[in-house]
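Here's a structure for you.
Missing here: one protein chain of the complex. Every other protein chain is in place.
After this line comes subunit A, so read on.
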Amino acid sequence: MGNKSLLLVSVTGFILGLVFTLQSRPTLMEFGAVSWMPSMISISIVREIGPVIIALICAGRIGSSIGAELGSMKVTEQIDAMEVSGTNPFKFLVVTRILAATCMLPILVIIGDFVALIGSAIIENTKGDVSFLLYFNQVFEALEFTDLLPATIKTFFFGFAIGLVGCFKGYNSKKGTAGVGKASNSAVVFTSMLLFVLDFIAVFITDIFYN
């Protein structure tokens, strides 16, 4: 689940860093604040954009996978067979997937953030003659624990939501093979919406504690 998403997350993060830096650069140059680029990019990516975008990517990649897998098991009555054989399908199928999603998403987000910062540093290095050392020095100068820790903690909840919704939609799929596709689709849609709601709640709570 995690390592199979690594390439997707890395490519997404890298392009995110490139594009975000390229788009922000002209505006900051207008204000003569281009030296603030590493600070702005790092805070934006670590606090908000990295976790949300990578969680959305994972919702599409992992949530749909879980929904489709459990949905097909449901419609082919494999889950029913497990229940008949005395195996608890909830513990065996659902809990493991939710735990895996909850644990892996923070790691994917951390790697995705790092790759995004590398992408941003490449643009700054080529366009602004900012060395990698200076770039990452400014990044760590700007970042604080209040940026990193809440963002990392909320990714656990994002992963939990992805696993939970995917499992729920797949576990409750009906109407044969058509239901599998529907379960997969609705898992992605609902998870995406839930991620934004969770993100709002996380930011709200963070704001209460740190500001």
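One rule holds in what follows: a residue touches a chain if its C-beta (ideal position, glycine included) is under 8 Å from a C-beta of that chain, and two chains touch if they have at least 3 such contacts; residues count from 1.
Quick note on the criterion: contacts and distances are computed from a predicted model.
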### Query
Just by its UniProt name, which of "Cellobiose transport system substrate-binding protein", "ABC transporter permease", "Nitrite/sulfite reductase" or "Lipoprotein" is the chain not shown in this complex?
"ABC transporter permease"
### Message
Considering the complete complex, identify which of A:44, A:152 or A:172 is in touch with the unshown chain.
### Response
A:152
### Query
Looking at the whole complex, which of A:18, A:143 or A:203 touches the chain that is not displayed?
A:143
### Task
Have a look at A:3, A:23 or A:126 and name the one touching the chain we're not showing.
A:3
### Message
Considering the complete complex, identify which of A:38, A:106, A:166 or A:179 is in touch with the unshown chain.
### Response
A:106
### Interface residues of subunit A (partner: the chain not displayed)
2-3, 6, 33, 104, 106-108, 110-111, 114, 140-141, 143-145, 148, 152
